[in-house]
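Excerpt of the complex: some chains, original placement.
Per-chain numbering from 1; labels A and B assigned in written order.
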Amino acid sequence: MSNRLQLNPNRLFSPDPTIRQIATELYDSIKGLPIVSPHGHTDPAWFANNNAFSNPTELLIQPDHYVFRMLYSQGIRLEALGLGNSKEAQLVDPEAVWQIFAENYYLFRGTPSRMWMDYVFAEVFKIDVALDAHTASHYYQVIAQSLQQEQFRPRALFDRFNIEVIATTENPLDKLQHHQKIAESDWTGKVLTAYRPDNVLDPEQADFAEQIGKLSDISGETTTDYQGYLNALQNRREYFKRHGATSTDHGHLTPFTANLSDAQASKLYDKAMLGQVSAEECELFRGHMLSKMADMSVEDGLVMQIHPGCYRNHNKEVFAGFGRDKGADLPMPTEYVKNLKALMDKHGNNPDLQVILFTLDETTYSRELAPLAGHYPSLKLGPAWWFHDSPEGMKRFRQQTMETAGFYNTVGFNDDTRAFMSIPARHDVARRIDAGFLAELVADHRLRLEEAHELAVDLTYNLVKKAYKL
Amino acid sequence: MSNRLQLNPNRLFSPDPTIRQIATELYDSIKGLPIVSPHGHTDPAWFANNNAFSNPTELLIQPDHYVFRMLYSQGIRLEALGLGNSKEAQLVDPEAVWQIFAENYYLFRGTPSRMWMDYVFAEVFKIDVALDAHTASHYYQVIAQSLQQEQFRPRALFDRFNIEVIATTENPLDKLQHHQKIAESDWTGKVLTAYRPDNVLDPEQADFAEQIGKLSDISGETTTDYQGYLNALQNRREYFKRHGATSTDHGHLTPFTANLSDAQASKLYDKAMLGQVSAEECELFRGHMLSKMADMSVEDGLVMQIHPGCYRNHNKEVFAGFGRDKGADLPMPTEYVKNLKALMDKHGNNPDLQVILFTLDETTYSRELAPLAGHYPSLKLGPAWWFHDSPEGMKRFRQQTMETAGFYNTVGFNDDTRAFMSIPARHDVARRIDAGFLAELVADHRLRLEEAHELAVDLTYNLVKKAYKL
């Protein structure tokens, strides 16, 4: 017989009665606050077109690299999960994929994916048995049928999830027509874009010149020289701002920054356009352009997010066969103090510039990030990111940043996800972990209870609104 | 008056009543499972010859670098402990060494050595007073007398310790005559070897060519060229397999891997044999050979263990006077994502290859190792190793790997020890820490109790058998 699926109301709270009681009280006061999602990867087309989601597998498994990377790590082929363009993948029955997932659901024990999924099953789809090989088919039917209903369409879920505002992420070549359509619709959901120019800042990409050509087309600026290129980037920032963007996002390999002279930058740009740049020159160009993005942020007020330190597409074979975002991105050691020096020299003391730092290298929390954010007016710390967006990861983030940066140099929670269904689950985990963390500080008398109450609301709602200018 | 020695049945469990009760229940279900010890450094001669162990000092102090490094760090000379070949060392009375150990036993407070030792004293030798200056002599007598008894001989202890299988570690030049003798005896204890070829893969050693000469002798292969060298290595792998080996072990300085062409490798090999290789070329050769070992593993099915990141024999004077393994090996920062790239390019996606990664650099748990093992089918994570084989170290390992790699990309416990007496103690600590860790996940509702029960058995018994093909 299969087990019941029941979300315990005390989940993620310490079993210690003193802590649990305080945590529950704090959590109760924030659990109903609207979701503010300032950074993520949902598809604006969902909200623009409001079509029904197709089926459980296409919705919950195939786009979720957390899920299929774990299955893959245990020897399950990606083709068998319907990924990629092979004939096998195309012919796979979605329900068969779901069955594989169910049979291997035990692999996720202890992972955040398991917690998020169980929340989606129980709260969104009202399923009350645990997922396993025997209940797989029941799950598939219930979810598939639900998705056909009006109240499971994207806009209805957006409202039901109590999302106050969500930001998607687009590159400067995007026309933002979905955002346009949403704006012109009678639906009141707030879906913003964010400006992510990696593809037009990185000369190491093979098609860099081609991308810049497209940038010229879409911006109407001549990008044959460096100044025109800057104008084009700025032009697109303005366009994104008009479509609601309040932030930019930068996924560079390192947080290296540099301040080149116009002449130096111009020369590098010309070489980049000819594809004649060394790896070192590429890093220099990216570092310079990150600093340039800060210049533009000082002007136009867009908040900068820096998400560095990820070795993308590490798995050659998987990349060749299945493309990017297939669970083969891997963190690397990341250095901030020296790398950010040029940017800090230029704008570090400007309290009007807002730069939000993220990391996949947790060693930098106490060593570099908290000390940096605890000093420079322009710097704030983004929440525990990606692999570290998890109960233990979030606890480490707080334990290792609070004492030097305080709470007020952090910016609340980001779900950073393309898994729309899981957004309430992810925010719920963050709220529980923060409530539990604050409860511990109250229980050992580092905070007064009323301070913890104020902090709980700040960490859930106020700080993110302020930091992202929402 | 001396204190009582009593192992508390709740040791290492949280005092929180909820957690403790669950931990106790989980622990009770696994404490009696047989010991599977897939990697370690016990001496096969013990089991082949089954001679009585000599005396307490020679058994418990002199071979244990955890013990004498702590004494040494506090100014106690190694000669005074009977280590080395000096006249002073040779003349030292073993009981005097024991007395020094007892007088300084307080230094081990909070260390795993203390926990292991107390377990050995209480459980193996049934001593019921704590070790201190006053009880030293009592201890010495009790242990010395015990060792003369039949039931304290290696084979009897092996059976009493409920060891299902143990692997020792030998280099390819070893004739494995002890394993042969065990196999031919009527004793049923399962003592396997493991293939550790560091001494014939590292051209940075002064006597590399000499080692290769011996490799030729023992394998019967001509090792004057690279292909012959590969044949010899393969030949010895086969020989080790016939003596029960299911794994290889690689203690390289870094986990660097490289895929050279045969021509390049051949040229490097020739230079290495002439002693004309630079430090860089040595690293390149080792990296290439690590990848070659993976090629061979794909063929013969031996599981690969990689134990990198240790600066061996850091203390010049101690090395000169006392040789290797004298507590002067020191961890270094270790990088995996880039270093393993070549190996992953070649075999990363092969679920039939099993590569088990270890580290002495805990920063890599959440940053590199869990993300790697949570993606590549060929990779699994070995348990907390060496300095980190300790209660706090094991907790960090679980806390920092579980959320990304899950439990099922780990391989259970390794005792990795030459301290035979302590093997049950070490496995007991691991079982307690895992039971306690799972209990916390049950107590805060991240796992259901029946899942924790299943995991407890998997972490203790099933995963290690599967990963090491035992």
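Methods note: a residue touches a chain if its C-beta (ideal position, glycine included) is under 8 Å from a C-beta of that chain, and two chains touch if they have at least 3 such contacts.
These numbers come from a predicted model, not from an experiment.
Of the identical protein chains in this complex, 2 are displayed in place, while the full assembly in this structure file contains 3 copies of the same sequence.
In this section, only the chains that are shown with their structure count from here on.
Of all residues in chain A, those touching chain B in their complex are 3, 7-8, 10-16, 69-70, 72-75, 106-112, 115, 130, 311, 314-318, 327-328, 330-333, 360-363, 387-388, 390-393.
For chain B in complex with chain A, the residues that touch the partner chain are 16, 18-19, 335, 337-338, 341, 344-345, 348-349, 351, 363, 366-368, 370-377, 379, 399-400, 402-409, 441, 443-448, 450-451, 454-455.
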